[in-house]
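Note that this complex is displayed minus one protein chain, with the remaining chains in position.
Each chain carries a letter (A and B) given by its place in the written order, and its residues are counted from 1.
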Amino acid sequence: MSAPATAMHPKYEVVIGLEVHVQLATKSKVFSWSSTAFGAEPNTQTDPVCLGMPGTLPVLNAGAVEAAVRLGLAAGCAIRPRCRFSRKHYFYPDLPKGFQISQFDEPICEGGAIKFRLHGEPHSVRLTRIHMEEDAGKNLHAAAGVSFVDYNRAGVPLCEIVSEPDVRSAEEAAEYVRAIRALVRYLGIGDGNMEEGSLRCDANVSLRLHGAKEYGTKAEIKNMNSFKNVRDAVEYEVKRQASLLDKGERVVQETRLWDASRGVTQSMRSKEQAHDYKYFPEPDLPPLVVDEAYLAQVRASQPELPEDRFARYTGKDGLSPQDAGVLVADRETAAYFDAVVKAGAPGKKAANWVINEVLARVADPRALGGADLAVPAAALAELVNLIEGGTLSGKLGKDVFAKMWAEKRTAGDIVKAEGLTQVSDTGALEEACKRVVAANPEEAARFKDTPKLMGFFVGAVMKETGGKANPKAVNEILRRLLG
Amino acid sequence: MDPRAATSTIASIAPAVRAGKVRAREVADAYLERIAREDAALGCYVRVDAEGARRSADAVDAAVKAGRDPGPLAGVPLGIKDIFCTKGVETTCASKILRGFVPPYESTVTARLAGAGAVSLGKLNMDEFAMGSSNENSAVGTVKNPWSLAHVPGGSSGGSAAAVAASLCVGATGTDTGGSIRQPAALCGVVGIKPTYGRVSRYGVIAFASSLDHPGPFARTVEDTATLLEVMSGLDPLDATSVPQPVGAYAKAARAGREGLNGVRVGVPAEYFAAGMDPEIEAAVRAAHDELARAGAKLVPVSLPHTKYAIATYYLVCTAEASSNLARYDGVKYGARTADPKSLEELYSRTRGEGFGREPKRRIMLGTYVLRSGYYEAYYGKALRARRKIADDFTAAFSQCDVLVTATSPVPAFKFGERMGDPLQMYLADVLTVAPNLAGIPALALPCGFTKAGLPIGLQVMGPPLGEEACFRVAGAYESRTQWHERRPPDVGGAR
Partner (left out) sequence: MSSGSRIKPEEVREIATLSRLRLSDEEVAALTQDLDSILGYVAELSALDMTGVEPMTHAVPFDCPLRVDEVRPSLPLEEALANAPRREASFFQVPRIVPGPAGGGGEEDL
């Protein structure tokens, strides 16, 4: 069977499933009261519970439950009315109790999907489940035969998002992870920062011939800590597996680590020798009930999601998909844009200003949510409306904006203070136009054959008026004068 | 102040201290002196904290002097089973693997007891990680039964029961996972109760089997035991399995028993009188039934048909949970660590191999076995379902009666070494105690006689969930009509 046009590989269908771990930005840990703040000195954010000291017990953080429910609702999952915690056992220094409290056979969310766009085409990757669990501490590998353990991170709440093997390319995989990051930040439940480790991703990659029904053997890829890494790692892995299969060799089911510096995945161990985690229901936590009343409460305070906003922007607001895409990328940008529109600025114009002027001036789009932003939404709306209303010429608008940003003054103040009010008085404009036409008889004569010369005349009038002429009015007058 | 006197009870001491009639310091000193004289031969305490006890007692006296009420346990000297984490005081669970562990936190139970004015004399010996029925599994020494030094005190709270019996404290704390409060209480001739699951907080109680562990009190009288339980009980935000219902008036119920048991239905389950029970024990329990009938109770025959599966169910559930709870002992964060490990594997395997005794190893191995995928449904899964049936048996029985009264142990205290050869034989002796742990119902043990050889026999009173009052009422009634609780074992002497 021949490959579809969008296939990543001509001979093999690439089948990818992803497990994404999202750290939840609750104030305290999932089962104890220590802070979850990033960057603290080692072992200064621990307590007897998260250190797994004898006799300690877990107590569930309501904020973590709410975050997981928000995530599940946003992804269209079925939220289990009653779910359970389980113990997942393995021995490792960063796991203080010798088991992780996770969810096994009754996770809080099931089903659902993550929607996003790739090259303008809508994609939907189905989810198997989302479950809650606690994070482990960190091992630091030193020289001279020793390793060090820091338990600050032990007990931070995580949601693990498990997808169906619906992803078909490296690009799509990266975009899927990006979509989860956007969603998590939209919901305000996490930072989704791969470099800091608050978003982690493992990919299960296998190949099969196009049209085949059976899945190929999969390898699990770990250690991808950026979107680029996700894409590069998957690309490499696809090449590696294709090469093996082409030679008639088997793909081994194993875990492989991505080595970004060398651009290869390397075998870690065989996954056939899979861990027996000895799951059993966590006896220290009774089952968790999430009832309809609670769900209704969470639904009522759920923010508008990126894809719904995108539909609104490209629909009602008439924005281009590219512009809409930029605006929805971060909740703060979208919220800012909405506020500008709410303050009266027309959508398309507002979008241009937000994208080309505001976003260009901030290092991180999240600054648009900041209290001390140089040009708040209302101020931008005022500027846009001054231009739309004819008070300020578009050309001067950019200069005014620059001043607004640098000096934190409103457009109104600047226009008044510097006398930049656009000249729309048709009488004065008429005089200016007549002067310019009179001063350029040759061009005036050539105008009928070269309508492009309008630009020259408009420019001359703008110069004549110190940039303050209303270009639309100038245009009309010149047309009349030039015939 | 004589610890062996009949008046050395909470009911007498606490009011006297609160009223300023007796000094807490005097009481503490009397018990510390007695421990110094008697405990070398008995081995109840793993750690006596004389300084700490005197400090606490002095603080109680100072409060009284300043007109403040130190609480319902004012000046009462208690022993604490070394399974309760005591802040700043070494807590080892009688295991080498926790040698040197000093918790930076306090268990809820010991905090509440101290908050009520009690004075802790020290930590009491036990079977390692609460695994055992004879206290022979302790890595820190043997405990002898005060009634006969050749005999075991029972376990796992052997040190607690023996210390109360020998008047080395007025009351003690213990834990009961399969009978570890009731059985040593019976073998040592004292009172002990395993309350309803979740009635008493498990925070700071080193875990053996999380869904079966029940912290509870020992004392010499039913009323004292009830008073201790009232202080220990109550909702704890640090324990998600802690019961929210208000604490009952247990001491009041114990006293009410003295008025008689008219209208109380005492269930007698046929399965708890199976063959193999020591005939002296059976005779004593039947006599106790008659006594309860004379007090006004009605004896009702009932059946608990799944009793025969209780031991198997218990040993599958508790070992699975134990193998999990003991996974944290790895030499990384606290406790013992093997010398000079060359790899992570060595760190774990040698630390645990060297640090755990025979019985914990045995239970970890069995627990690991039954939790393996492929075996889970056949063993652990089945056990959880059998557990449901056992609990349902009790629910059905309690629709026909108010309490169940049986023996506690099918045998009296046995000799050291007698049962160590075959673990299964040791496990089978738990047959009368494990079912209430599986079901989570309250069960109390109190003295009801002695064998011809002079070894105590214990009666067991079980109640429905949160039915501690019924248990205390029946136990109080029985105690008021008998004198077993007035007997004391002989002093053994020998300086510490």
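Going forward, a residue touches a chain if its C-beta (ideal position, glycine included) is under 8 Å from a C-beta of that chain, and two chains touch if they have at least 3 such contacts.
The structure displayed is predicted, hence computed values, not measured ones.
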Who touches the missing chain here, B:15, B:104, B:141 or B:417?
B:104
Residue of B:205, B:243, B:264 or B:443 in touch with the missing chain, whole complex considered
B:243
Can you say which of A:17, A:48 or A:72 touches the chain missing from this structure?
A:48
From A:10, A:145, A:441 or A:483, the answer for touching the chain not displayed is A:145
Contact residues on subunit B toward the hidden chain run 100-102, 104, 197-198, 211-212, 237, 240-241, 243-244, 309, 311-313, 315-316, 323, 330-337, 341-350, 352-354, 356, 361-362, 364-366, 368-369, 372, 378-379, 381-389, 391, 422-424, 427, 438-440, 465
Touch list for subunit A against the chain that is not drawn
26-28, 33-35, 41-48, 51, 59-65, 82, 84-85, 90-94, 136, 138-142, 145-151, 222-223, 255, 257-260, 266, 268-269, 273, 275-276, 281, 283, 285-289
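FYI, only the chains that are shown with their structure count from here on.
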Looking at the complex, which residues from subunit B come into contact with subunit A?
83-85, 91, 93, 98, 101, 103-105, 107, 202-207, 209-211, 237-241, 320-321, 323-324, 327-328, 330, 332-334, 344, 348, 368, 371-373, 376, 380
Given the complex, residues on subunit A that touch subunit B span 48, 51-60, 87, 89, 91, 93, 96-99, 149, 276, 278-280, 283-286
